[in-house]
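Moving on, here comes chain A:
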Amino acid sequence: MTVLLAIDDLAVSYGRIAALRGVSLHVDSGEIVAIVGPNGAGKSTLLSCIAGLVRPAGGTVLFRGDPIAGQALERTVRRGIALVPEGRHVFAGLTVLENLRLGATIRTDRAKVAEEIDTYMDLFPILSERRHTPAGTLSGGEQQMLVIARGVLSSPTLLMLDEPSLGLAPKITDQVYDLIEQVRARGVTVLVVEQNADRALRSSDRTYVLNTGAVRLAGASADLRGRADFEAAYFGLDLPGAGA
Partner candidate 1 sequence: MMGALFQRIAPLLALLALIVAITLLAGIADTVTARRVILFLVNVVCVVGLYVFMGNSGVLNFSSVGFMAIGAYVAALLTMPTGPKGMFLPDLPSWLAAAELPALAGPFLGGFFCAVVAVVVGMPIMRLSGIAAAIATFSLMFICYIVLGNWTSMTGGQISLMGLKAYVGLWTACAFAVGAVVVAFAYQETRWALALRASREDAVAAQASGIRVARLRLGAFTLGAFLCGVGGALYGHFQGTLRVESFYLDPTFLLVTMLVVGGMRSLTGAVVGCLVISLLTEILRLVEVGIPLPGTGVTLTAAAGFGDVVLAVLMLVILLFRPDGITGGREILGHLARRSG
Partner candidate 2 sequence: MNSAVQIAVDALSLGGLYALTALGIGLIFSVMRLANFAHAELVTCSAYVLFALSGHPLVMAFSGAVLVAVLLAVITERIAFRPLRRADPTTMMIASFAVSMLIQKLLIFGLGSRPKSLDPVPFLSQAVSIGPTQVSLLKLVTIGVCAVLLLALTLFLKRTSFGLQMRAAAENFTMAQLTGVRANAVIVVAFALSGVLAAVVALLFAAQSGFVQPRLGVPLMITAFVATVIGGMGSLPGAVIGGLLVGIVTTLLQAYLPPDLRPFREAFLFALVILALLVRPNGLFPARGLKERI
């Protein structure tokens, strides 16, 4: 297995506040890797930094061996990295079909794109029904499916999802993770940030626990499930000054 994404000693700060302090992790080709942690742990900052939305203060981000930190935003997707940000950012005024087409902005194989769009339409009949209505009118779960499909349509090597289950009913969350599993089955590597630790552990190969800007625990998801030090790392109980 080859290392696709290697992050070493990454530091990011917003003004005086350090959001990430020396994070190191790696993602291998074909994996689903989860990053879990409480609010404010620095999870979203990590994804933003990989995508080029935030400039790091130190450390390296290597994608297929190339340094990518601080690159122009529009180059991210051209390198093969798709980010599905938190909060379901559909283009609310554009139609469902237009949203999907935008996902394929960088591709030139139009016939193939049209075919893939049809696949998603079959997978989620609601998208097909609403293809010509503004995406802003879809429900939360439908919008989440739409943005994931939009991300995958760029045919990325690495798909990054930020809190894909946030605010969704458990049944919808299952659908979202089924979709992620299907995407992986087609050879796409997945890096997913989750606050719902249980869900993340069930659906990923490996998990990193992030808290107060640093990696506290890492390991195979199956091993971490139910381990006592997992909860301690997640809630920061092992940190100095934590209530004992």
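With respect to how the candidates were assembled, all candidates are chains of the complex that A comes from, given by their letters.
In this section, a contact is a pair of C-beta atoms (placed from the backbone, for glycine too) under 8 Å apart; a residue touches a chain by one contact, two chains touch by 3 or more; residues count from 1.
Note that the coordinates shown come from a computational prediction; the quantities given were computed from them, not determined experimentally.
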(message) If you apply the contact cut-off given up top, which option from 1 or 2 ends up touching chain A in the complex?
(response) 2
(message) Looking at the complex, which residues from chain A come into contact with candidate 2?
(response) 51, 53, 73-74, 76-78, 82-83, 85, 89, 91-94, 98, 101-103, 105-106, 136, 150, 154
